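Please see the structure below; I have some questions.
Only a single protein chain was left out; the remaining protein chains are all shown in position.
When the chains are written out, they are named A and B in that same order, and each has its own residue count from 1.
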Amino acid sequence: MQALLDNLDRLWSGFLTTLGMSVAAAVIATILGTILAAFRVSPLPPLRALGATYVQLVRNTPLTAVFFIVIFGLPAVDVTFQNFFIAAIVALSVYTAAFVCEVVRSGINSVSTGQAEAARAIGLTFGQSLRDVVLPQAFRSVVPPLGNLWIALVKNSAIAGGGFAVADIAQLAPSLARDNPAQVLAIFGGIALAYMVITVPSGIAVGVIERRTAILR
Amino acid sequence: MSSDQATRTKQPLVALAGVNKWFGDLQVLKDINLDIANGEVIVVIGPSGSGKSTLCRCINRLEGVQQGEIRLDGVLLPEEGKALARLRSEVGMVFQSFNLFAHKTILENVTLGPIKVRKVRKAEAEQRGRLLLERVGIAEQADKFPAQLSGGQQQRAAIARALAMEPKVLLFDEPTSALDPEMINEVLDVMTSLAREGMTMVVVTHEMGFARKAADRVVFMDHGKIVEEATPETFFTNPRSDRAKDFLSKILTH
Partner (left out) sequence: MRVRRLTAACAALGLVALAGCSSEAGNDATAPDATVPVEEEVQFDEGTTMAELAEAGAITVGTKFDQPGFGLVSPDGVPEGFDVEIAKIIAAKLGIAPEDIEWVETISANREPFLQQGQVDMVAATYTINDDRKELIDFAGPYYVAGQDIMVAAGNPLGVEGEESLADIRVCSVNGSTPAGYVQENYPDADLTLFDEYSLCAEALKNDQVDAVTTDNVILTSFVAQDPEAFELVDNPFTEEPYGIGIPKGDDDFRTFINDVLEESFEDGSWAAAWDATAGAITGAPAPEPPAVDRY
């Protein structure tokens, strides 16, 4: 534990990096994933194909490979990011969006078709009926699985620090372990605890949101 | 018919010409030709599976058709898209299972269309919404959620929601079939008063009492075809086709 206490400033800055990276990626992934889900249920076949291709491509690629492609592959085609932190947010967002898409799509499918029909019948466009009628109900039914994705995202962000040049909590562990070989277990345990400081409250928050948004059917 | 009505019927409000529709191999609408005049109340009856609900749903293109033309006020129904949405806003629809928006209050259900489609200001939409709820007799339910209402109340709210768009025509797809018997009349009463006020209505129903009382014309369908069209008086007392006779004998001889 001493090694962690001696490096509280680095732990704190790593913690903020992990938190910032995770929150940014969660927001982007949720928006992007929802747009993709809208594509997947769209009446236009090209959009449906685009959504389905994205999901198949990204969902079946290991996150490490997504990181590799974003950080080293994209520069080859002249797409570069300001720094590795931004690149990591992009990689995490792109990856998580595929899963958000499928979760939201299952939520959309759980809303009875009558809801969408009624929305169309009063003259709402496809986009309006999705936004004002279907998605608000879909989201309520997928809060728990979305929460799981957000929590998984926080932990997945460790790949950015563990392997891809972002100075987050995970990146701190190996150098502390090197400098304090006697405290390796305590260091990794402390690192795990730091993640829990983010993930456990997230889980509780998700539960609160779930209860608050529950609707009668 | 008065001369006023005669001029209005010159161009039908809804016109179906040569409409054919298939679900896979099954033909559910066969060569449908039907003109509906402004202010007319049409009741569509027929055995289950006769295609009467499908006919109703085709009029606002919730179902597409493979052949034939459907015109509203002389305008051909457009393909899926913004133009169709605009056109649908002029055709109200009331569903068998109400389909109120479960996450919105009754008042929000009624104001959503005016606000989003007609771009009416919220305060104005709410004021008119409350008036409509009063008209269908559920003003005091405005701030509840659909699941807190009885079936009859929900269906009346659904009618108010359709009316909020000030539609040219109202479609009713078996509006009382999902209701407990004691709630049927409260819905039929609202529909009857709408009919009296001159609303153009297409009603798919098994309620023969309503058909006798409110319909200008009864359309009898069987196996996807319009078998017979007549005034309620003629249809119920003197049906021409055997199938109509058979159908009526089954439902009227209790």
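To be clear about the criterion, a residue touches a chain if its C-beta (ideal position, glycine included) is under 8 Å from a C-beta of that chain, and two chains touch if they have at least 3 such contacts.
Model, not experiment: these values are computed from the prediction.
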Interface partners of the hidden chain - shown chains only, full complex considered: A
Candidates A:Pro136, A:Pro174 or A:Gly203 - the one touching the absent chain: A:Pro174
Options A:Gly20, A:Pro145 or A:Gly162, residue touching the unrepresented chain: A:Gly162
Touching residues (missing chain, whole complex) on chain A: 62, 64, 68, 71-72, 75-76, 84, 161-165, 167, 171, 173-175, 177-182, 184-185, 188-189, 191-192
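Definition applied: only the chains that are shown with their structure count from here on.
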List of chain B residues in touch with chain A within their complex: 60, 62, 80-82, 85-93, 95, 97, 99-103, 112-113, 116-117, 145-148, 158, 161-162, 164-165
For the chain A and chain B complex, residues of the former touching the latter: 43, 112, 114-115, 117-126, 128, 132-133, 136-137, 140, 215-217
